[in-house]
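Heads up, one of the protein chains got dropped from this complex, but the rest are sitting where they should.
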Amino acid sequence: MDEAVIVGADIVAGHDGSAELVVRLLHPDGSEHPVLLDEDTGLKLMEACGASSLEDLYGQSWRLIMPQG
Amino acid sequence: MFDVIVKDGLVVDGSGAPGFRGDVAIKDGRIAAVGKVDGEARTVVDAAGRVVAPGFIDPHTHFDVQLLWDGAAKPALEHGITCVVPGNCSLSLAPLKASDRRAVVGMFQQIEEMPPEAFTTAFEWTWEDFAGYRAAIEKNLSINVAPLVGHSVIRLWVMGPASQERAATPEEIAAMQDLLRQCLDAGAVGLSTSFVDLDEHGRPVPSRFAQFEELDALAAVLGEYGRMLQVVPEFYATDITIARIDQLAELSLKHNIPTTFSPLFDTLAVPDNAERAIARVEEQFARGARVWPQMQTRPIDISFSLLRPSLFFARLPRWVRILRQPLEQRLAALRDPETVEKMIADCGPDGGEAMMGRLVARGGDACPADLAGKTLSEIAKARGQVPARALIDLSLENGLDVAFLSASQGHQSTDRIGPMLANPLVHIGASDGGAHLASFSTYGDTGYLFSEFVRKAGAMSLEKAVAKITGETADIWGLKDRGRLRPGLAADVVVFDADTIDRCEEEPAFDMPGDGMRYVRAARGIDTVLVNGEVAYRSGAYTDSRSGVVCV
Partner (left out) sequence: MTLSRQRRFVTPGPDETVEQLAARALPDEPLESAVDRIKSWNLHVFAMRRPPGLMLGSDVIFVEPPIGHG
């Protein structure tokens, strides 16, 4: 693995009542950290990954979280 | 002759000491005696079987606008709150030039979700400076107000539109310092800033364009007055929260000021989030810094409608795909029997009973009144449908504008949160009262503290819970005249039933200007609330008292 990948994903309640996405990123050095994505970014990530479930995000590159296009 | 004697209650004085049976006598708006009081009074409040405590203090609210037409910050006062802190998250209504009002209204609407009429018909803009705003609200207060001044509006005043474009020059920073001094002289209890908020165009609010040097310069002014710096940090991002704690600690130590960040949430998705943040707070306090994390008591709910896609359906890819389509195609898909069959099948053999049955239809939007508050399971049974189909049909019948609530989806674990709330370094607050009006109720967190964490979980004693939201809060904020039942202090008093105090169910209310809707919760178990010695609320009704003040 030479770049950070998603190793976990979960829905959390945002402070404003929206549903948000927390993904866990695993970096090449073995460290992990959570990243909170707002609803729009989370939905776009699922689309970019062609994800049909949260588990489908696992193993996807961090680059797919970045704005596309 | 006293003005008031609150007689024969369990006196819980806000210090954390064990309660004792006694009286509280009041004269000229101040507490005159506590204990066994002899003598007469014009008004006697019978508190037998009830707790007599200092009025509660809510340190994180957005009542800035509402206070201009509702001096009780309803329903805060009926929950026993006698002092609110508005002006959080970098936004206050002063200082504000007339030419900048539109920009700030947009920012407030983004946070508070208030109807436009709240800003156009409900009050007259008579002020630009902080003293003017103070005078505008002071005319009509029945609750006390300890207002923060917002960094974003200070920046906007000095820099105009450039406040959302660039760093400030040294001259501009000096001007901001002068302006902050004026606000503190006029009664502000501190400065608020934000690292997360957006305006109505999705642009970061002005405070976010500040270099740390600017915040440091403003904190230096706070140091001259010993006043509070409040920040709103990034959510669920532990490393960032810790970085913010370290920044605040640096400012606290350098300028000898208290600081607070709010909110701090617990979440099972990032289970060590709050724990690590609190550990860092403990380390910084051990160095002498004052960095108070504010934690709310209530869980967070998720609400959504089919008007737009929601990650609530993240485990149902077909639903996400369909709801992401433009409205016409979305409606066509939801009306297509074959598609709907597949959507229902996706929800499992029980038709979504396990996945969606506990969703609650919310009133306040297009939801039929007779269904508001019912679970989707109940609605589905009455319709002879499975929950997934009921959700789709009910939405279609009402222009998709039916909101559903999934309760307690975050910050919901009483077992985990109770010990954190009891931690001496955790500040109970972050209610957000007066914000997110159309999304959920931000009232009743104090009642929930007693019902959930004192009575149900036993996470802390009654006395500790009272101290947390009275004496300790007053100490943290430097409100020297509040927070305890002690002779000489202001007579803010709440009389409540320890066995029943609670928040009621959330319900829509159409009491905003322009018949705007908001979600509220009524109080349970609160008998009487006195503000500066006058009865402001009693037996379920507000009085005509206007004894609230801007307090420092």
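Just so it is clear, A and B label the chains in written order, and each chain counts residues from 1 on its own.
In this section, contacts are C-beta pairs under 8 Å (C-beta built on N, C-alpha and C of every residue); 3 or more make two chains touch, one makes a residue touch a chain.
Predicted model, so just to flag it, every value in this text is computed and none were measured.
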Omitted-chain contact residue, chosen from B:246, B:346, B:393 or B:481: B:246
Of B:68, B:210, B:306 or B:495, the one touching the omitted chain in the full complex: B:210
Touching residues on chain B - with respect to the absent chain: 166-167, 193, 195, 202-204, 207-212, 214-215, 234, 237, 239-240, 242-244, 246, 272, 276, 279-280, 283-284, 286-287
Those residues of chain A which, in the complete complex, touch the missing chain: 3-4, 25, 27, 29, 31-33, 35-38, 41, 62, 65-67
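Basically, only the chains that are shown with their structure count from here on.
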Of all residues in chain B, those that touch chain A in their complex: 234-239, 263, 265, 267, 269-270, 273, 300-304, 309-312, 314-315, 317, 320, 324, 409-411, 432, 436, 439-440
Touching residues on chain A, where the partner in the complex is chain B: 10-22, 33-36, 39, 42-43, 46-47, 51-54
